[in-house]
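As you look at this complex, bear in mind that one protein chain is not there, while each of the others sits in place.
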Amino acid sequence: METLAALGQGFLVALQPTNPMWGFVGVTLGTFVGVLPGLGPALTIALLLPITYTVDATAAFILFVGIYYGAMYGGSTTSILLNTPGESATIVTALEGHRMALAGRAGPALATAAIGSFVAGTIGTLGLTFLAPTVVELALAFGPADYFSSMVLAFVTVSATLGSRPLRGLAALAFGIWLGLVGVDLQTGQARFTFGLLELLDGINVIVVCVGLFAVGETLWLAHRASLRRASIVPVRGSLWLSGEDWRRSWPAWLRGALIGFPIGALPAGGAEVPTFLSYWLERRLARRPQEFGRGAIEGVAGPEAANNASAAGVLVPMLTLGLPTSATAAIVLSAFQGYGINPGPLLMESQPQLVWGLIAGLYIANLLLLALNLPLVGLWVRVRAIPQPLLYAGILVFATVGTYGISQSPIDLVLLYAIGLLGFLMRLFDVPTAPVIIGTIPGPLAEQELRRALTIAKGDPTVLLTRPLSATLLALALTALLVPLLWRRLVRAGLRRG
Amino acid sequence: MPGRRAGIAFALAILALAALVAVEATRIPHSAYAVVGPRFFPFAVAGLLGLLGLLLLLQALAGGLLPADFAGEPFDRRAVAWVGLGLFLNVALIQSLGFVLASSLLFLCVARGFGSTRPIRHAALGFLLATLVFLGFSRLLGVRFGGGLVEGLLGAGA
Partner (left out) sequence: MPGWTRRATAAGALATLGLVATGLRSRTAQAAIDQLQLFVPAAPGGGWDQTARTMEAVLRVTGMVKGVQITNVPGAGGTVGLPQFVNQWKGRPNALMVGGMVMVGAVIANKAPVGLQATTPIARLTGEFEVIVVPAASPHQNLESLIAAFEANPGSVSWAGGSAGGTDHILVGMIAKAVGVDPEAAAYVAFAGGGAAQAAILGNQVTAGVSGWGEFAEQVKAGKMRALAISADKRQPGIDVPTLKEQGIDVELFNWRGVFAPPGLKPEQVKALVSLVETMAARDAWKAELAKRYWTGILLTGEPFAKFVAEEIVRIEGILASLGLA
């Protein structure tokens, strides 16, 4: 009841005359930066920080969370339409989403992504409203050992994205882990694989890997055979809207995605990518027709997109309850609080109820605005594929350059982007799946750091992975996830032989 | 590309990568205090790559792995060369000519590779796109893309 009253107050704040306008500006800008490869909400908000000197706090935060949520929606668009995910959390979306687009079903793919984002964003925001204090208590119980074990679980589930060629997929994964190791080692300060280049000391930006492998690699791939270029021009067939069957298949995936995404997002080191892998794996396991996966299964778009958006709401849990900046975006938003003389911490909700609840109410509004903005946009986006191909791919490469060079102004980043693009082309030529590279680049180094943290804390005793209940449970889950399908296949085969 | 040779080439590339990772890993300085040092994971990755390379080699020698074939359709060297030229020119010229002109060239080359037959119109479109992007970023977000000829004219050279 208390919460509801506070939320009501929040809506009064968020609906003050100019605030919905700020929300609208935010979600529009957010959708835009989400669509552009390489630009993310963190950078956009950082660059807009000077606005805090001229606009009042509630308006600024409504603008910022609008950008944040908007970028989560926008990210899936290029993945589905062009197979060029601009950020790491939408790679999984491209796996099935682009297949759907190639089958002329870009409309339903975009629609299930947009509605799923709305459903999951709203569930996540409800979770933030009512469960935040409980969730954060649980999240703090996670130590480095537990994180390591959850990464092991993530790696097991990644097997679902390896495609039909597991050896080559694993090689791509190992290559991705190696890419992730480049740079200064956080634990010891030693440079690894930097080949004497200062520019590599901070590591290789995942976005550069992502845009290189997908946007640049895909462009080269399409260029190399005339038949591929013809095949990628697919008129939109049938309805833009979800059919009855699409709805039936989408909604359970949305709910499951939201339930996976929100708690993992709330973990201080959970991240936005791992929930999308988990959701994809789960949908594939639960699908009634798993053979459709890899050929454009709508669940494979609905689930990961929902997980991605719910995790965005989850990230706000430690930020608003404890003042913890657990993602780049959260860190920037917290520094904006400081610009207003507010020091975000555990007492934030008590000391600034107007602002916090106004911000939460702003999230509900942003979600609604995004749905209203994105559903009509589906019709517009599918027409992106009607742009003459020479212009479309020329434009994609120009935007890929903007996202990389525009931010760092380093030609080395640009060389890296194009080199990785060439690699992505070669991988396609050799029929090696590219998604595992990114998947290795993110959880691989995280797993390394968490393992070493855990061992440093435990004075080098590796049994800590088994003696901590959370860690042991997660490892058991990973083992189950690995073995059950194998055993199941054995049983089925044995049954067939007998029967 | 013939399947068997391609498979062997790929396996050898993975083995070479494994060797590179292993050699570079030995050059990471030791640190005494870390329980698991900075070399542990690099060596593990090198080992994994080596193992996978060997398995892939065996598989390829046994004649597996045929990459997707295009039924004798030729590899479109001209198109790939145009795109590659665009990328190369962009990297080579972006610092001297500036973002706008280098990106216009990139746009033109890629469009050409994808079969554009109207170079002048498309060069103009590329220039407009790059200028719009540049101005949008420098005006709205204050991101500066370094100096250049056009950038200087637009009053936003760094």
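Should a chain be cited, it is by its letter among A and B, assigned in written order, with residues numbered from 1 in that chain.
Basically, contacts are C-beta pairs under 8 Å (C-beta built on N, C-alpha and C of every residue); 3 or more make two chains touch, one makes a residue touch a chain.
This structure is a prediction, so every number in the text was calculated from the model and none was measured.
*Asks:* Of the residues A:Gly8, A:Pro346 or A:Pro485, I need the one that contacts the missing chain.
*Replies:* Final answer for the missing-chain contact: A:Pro346.
*Asks:* Who touches the missing chain here, A:Thr326, A:Asn367, A:Thr401 or A:Thr434?
*Replies:* Within the whole complex, the residue contacting the unshown chain is A:Thr326.
*Asks:* Which residue among A:Thr31, A:Thr188 or A:Ser232 touches the omitted chain?
*Replies:* Only one listed residue reaches the unshown chain, and that is A:Thr188.
*Asks:* Which is it among A:Leu173, A:Leu391 or A:Leu475 that touches the chain not included here?
*Replies:* If we include the chain that is not displayed, A:Leu391 is the one touching it.
*Asks:* Taking the full complex into account, find the residue in A:Phe142, A:Phe193 or A:Phe277 that is in contact with the omitted chain.
*Replies:* A:Phe142
*Asks:* Contact with the hidden chain only, please: which subunit A residues?
*Replies:* The list for subunit A reads 42-43, 46-47, 49-50, 53, 139-144, 184-189, 191, 198-199, 201-202, 268-269, 318, 322-328, 330-332, 335, 338-339, 341, 343-348, 386-388, 391, 407-410, 449, 453, 456-457, 459-460.
What we mean here is this: only the chains that are shown with their structure count from here on.
*Asks:* Show which residues of subunit B lie in contact with subunit A when the two form their complex.
*Replies:* 1, 6, 10, 14, 17, 21, 24-25, 28-29, 31, 33-38, 40-42, 45, 48-49, 52-53, 55-56, 59, 65, 67-68, 70, 73, 75-76, 79-80, 82-84, 86-87, 90-91, 94-95, 99, 103, 106-116, 122, 125-126, 129-130, 133, 137, 141-146
*Asks:* Applying the document's contact rule, which stretches of subunit A touch subunit B when the two form their complex?
*Replies:* Result: residues 44, 47-48, 50, 165, 167-168, 170-171, 174-175, 177-178, 181, 185, 187-193, 195, 216, 219-220, 222-227, 229, 388-391, 393-395, 397-399, 401-402, 405-407, 409, 411, 414-415, 418, 421, 429-432, 445, 448, 451-452, 455-456, 459-460 of subunit A touch subunit B.
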